[in-house]
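Heads up, the thing below is written out as structure tokens.
Of the protein chains in this complex, all but one are displayed in their positions.
Order of writing sets the chain letters: A, B and C. Residues in each chain are counted from 1.
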Amino acid sequence: MTCHPRRLLASLAIVLATLAIPDGRAAAQAGPDLKALIDDLVAANRILYRQGVVDGFGHVSVRHPDNPNRFLLSAAKAPGRVTAEDIMEFDLDGKAIDGRDRPVYSERFIHAEVYKARADVNAVVHSHSPTVIPFSVTKVPLRPVHNTASFLAPEVPVFEMRNVAGMTNNLVTDSARGKALVEVLGDRPVALLRGHGNVVVGPDVRRTVARAIYTEVNARMLLQAVSLGGPITFIDPEENKLIEAGRGTRVIGHSVDRVWQMWLEEARVEPAR
Amino acid sequence: MTCHPRRLLASLAIVLATLAIPDGRAAAQAGPDLKALIDDLVAANRILYRQGVVDGFGHVSVRHPDNPNRFLLSAAKAPGRVTAEDIMEFDLDGKAIDGRDRPVYSERFIHAEVYKARADVNAVVHSHSPTVIPFSVTKVPLRPVHNTASFLAPEVPVFEMRNVAGMTNNLVTDSARGKALVEVLGDRPVALLRGHGNVVVGPDVRRTVARAIYTEVNARMLLQAVSLGGPITFIDPEENKLIEAGRGTRVIGHSVDRVWQMWLEEARVEPAR
Amino acid sequence: MTCHPRRLLASLAIVLATLAIPDGRAAAQAGPDLKALIDDLVAANRILYRQGVVDGFGHVSVRHPDNPNRFLLSAAKAPGRVTAEDIMEFDLDGKAIDGRDRPVYSERFIHAEVYKARADVNAVVHSHSPTVIPFSVTKVPLRPVHNTASFLAPEVPVFEMRNVAGMTNNLVTDSARGKALVEVLGDRPVALLRGHGNVVVGPDVRRTVARAIYTEVNARMLLQAVSLGGPITFIDPEENKLIEAGRGTRVIGHSVDRVWQMWLEEARVEPAR
Partner (left out) sequence: MTCHPRRLLASLAIVLATLAIPDGRAAAQAGPDLKALIDDLVAANRILYRQGVVDGFGHVSVRHPDNPNRFLLSAAKAPGRVTAEDIMEFDLDGKAIDGRDRPVYSERFIHAEVYKARADVNAVVHSHSPTVIPFSVTKVPLRPVHNTASFLAPEVPVFEMRNVAGMTNNLVTDSARGKALVEVLGDRPVALLRGHGNVVVGPDVRRTVARAIYTEVNARMLLQAVSLGGPITFIDPEENKLIEAGRGTRVIGHSVDRVWQMWLEEARVEPAR
């Protein structure tokens, strides 16, 4: 065993940092709803990773239940590694509240601008959902071929960065680009970003995660249908209206609740990708 | 043959352990057949999930061995999470016997109407089998290209909800829709539901699960064959007759028994999807 | 605890069977080479299952090292579940030596007829290798696009059962059908069976397993190349001659040895398919 002045100082630093960590009771004073929401947000990160919608990149946020001008988003970290301690609070200009020098996602402006423009939205997912990318770089529109993706009806708009900012790094790294993306999104649940990924929005985090997953699943089914050739029958907007009506339910065992329980269990399994 | 003191002791241990095993009759006052059937039904749920035929949605049932006007189906739950305690009994109007306020699958009418119309059927699977969906929304018929899916010969009919009920939520949520689906199914083992999934039926649960799995496998092979271009050689209905003749066997090691054992073991493995 | 006459008899049977099992030394008297070969054969079964070449169906054999008119093949069982105790011996008419009523593969005639016709072959794999099936039912020949599958040059012949036996169950269930298949195989390493699978042969079990795996891998690459459209550059038979020359080596770390070690480790991992 060696004794090193620098090492002793590092150890002392550890001790002091440990004593400085909030003991959890501070965060709980915000109320049990906030804690439950943060747990759901962490779960959402893990689920999206486990389901292959996000990999090392991508992020998911929720609007703050107590203040519509704030949202909760993890510090910059791969979604599969996010824990409750990583969740940070931001304002709608993308500025971190109590940042404490933690790294932040450079594309947090996607979330900020959606929450500004969409009062109906309380959760946002940004991902590099792999099978939607081909639809973002070709002229074939992403349209729903399965009940579970009916919310995509009639079709998904594509945001092209070059239209608003010319040649860039193709990332939504400021409010202006975020606003432009949100304009293309309009009042819809999903928009693609050319050569980049998608943004998926919804009224709560569980339904938004379901939308993100079924958008990916639907993209795969549509890709296969296109390869078969010939006319394709899409889910009609009329059908979507009636299908969506049954989705708001939080009744145990039905719709989003049924799959959320399953995805939660799958996420606790060792990730096998 | 060798005689070994240690071996004799081991054998004695086996004998004693065997005598100590609960004989199962306590749980089987409904009869050992019913308990074994429920175990198979639970296994079927887990297997179909593990094999990627069902995900959070989908369900499998068996006709009640003691009453042809009843069937067994889980309470509404993702198939991968179903246990023996979840299995409920229903009549052929889809009404739960002893429901005890447990949530029920809204599409139990698929099962009910099949059992009404098909005296030859004792098991039913409804799934969103992913690779069959493209065949349900295009004009390319799902036909068998592999021995294991010969039962699909000559081709699989597609049920279009709009033909019977106009614009709906595209779910089989009542007897009338169930009857319409069963009419399209006719005397065949599989029918597709446009933009939704399929129904697979058979004389017992193990063969029906095999049919559901091999329908999905065959869909993938046919998709690939179509992408190669040119004429395709399908399994002929004549060949199917001869292949099916060898499928009824319950002889150990053959046909359905061989794969069922393997699928059972795979389902006990931590689900890696 | 209950006491049951039938149960006691069953336990006694277990005791007697246990005492009757060869204690391993009997089998070892055939020499350490045979034991090592049986271990490799069991490993081959597990590897082919783990790599997705076989699923519940399919089998692999080796020619008996001490008698060229015999071969070793498992009793009828899913390959992923085969153990050393399952390995049986057969003559070239497909008759089991010391069968002891164990179930046997109905298609053992594939192996028997190959060993009859091909003095250069000491291992045979029959599988439903999924991605080769599309090539067996279309007019697109399976040809090598990658170094590791160079042995497929110039192209793989397809056996059509209807040409030799009209409408059948499309299984090689007797010597006559086996002979017809072997005639199509000729002196090549692989032949497809239309709508069924393939047969892969080689000078030893490790190289034959490698051939079976890389045939599947190559089929996937070729399928993708065909979907890109346009002319395809295949591995030339001249290149194959030079590549094959380097494959016979058993030098540690090279060629087949390198991948065999890796496949062995992967097969010991919990199967995640």
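Here is the rule we go by: a contact is a pair of C-beta atoms (placed from the backbone, for glycine too) under 8 Å apart; a residue touches a chain by one contact, two chains touch by 3 or more.
Note that this is a predicted model, so its numbers are computed, not measured.
> Among the chains present in the display, which ones are touched by the chain that isn't there?
Taken over the complete structure, the missing chain's partners among displayed chains are A, C.
> Out of C:F90, C:F135 or C:W263, which is the one that touches the chain we can't see?
Within the whole complex, the residue contacting the unshown chain is C:W263.
> Which residue among A:R46, A:H196, A:R211 or A:R258 touches the omitted chain?
The one listed residue touching the chain not shown is A:H196.
> Touching residues of chain C against the unshown chain: what are they?
144-148, 150, 217, 220-221, 224-225, 227-236, 238-239, 242-243, 245-246, 251-254, 258-259, 261-263, 265-266, 269-270, 272
> What chain A residues would touch the chain not displayed?
1-4, 7-8, 10-12, 14-15, 18-20, 23, 55-57, 75-78, 80-81, 102-103, 106, 128, 130-131, 133-135, 137-140, 160, 167-171, 194-196, 223, 226-227, 270-273
By definition in this document, only the chains that are shown with their structure count from here on.
> How many angstrom between the C-alpha centroids of chain B and chain A?
35
> Compute the distance, rounded to whole Å, between the mean C-alpha positions of chain B and chain C.
Chain B and chain C have C-alpha centres separated by 29 Å.
> Roughly how far is chain A from chain C, going centre to centre by Cα mean, in whole Å?
46
> Which parts of chain B, given as residue numbers and ranges, touch two or more other chains?
Residue numbers touching two or more other chains: 227, 270, 272.
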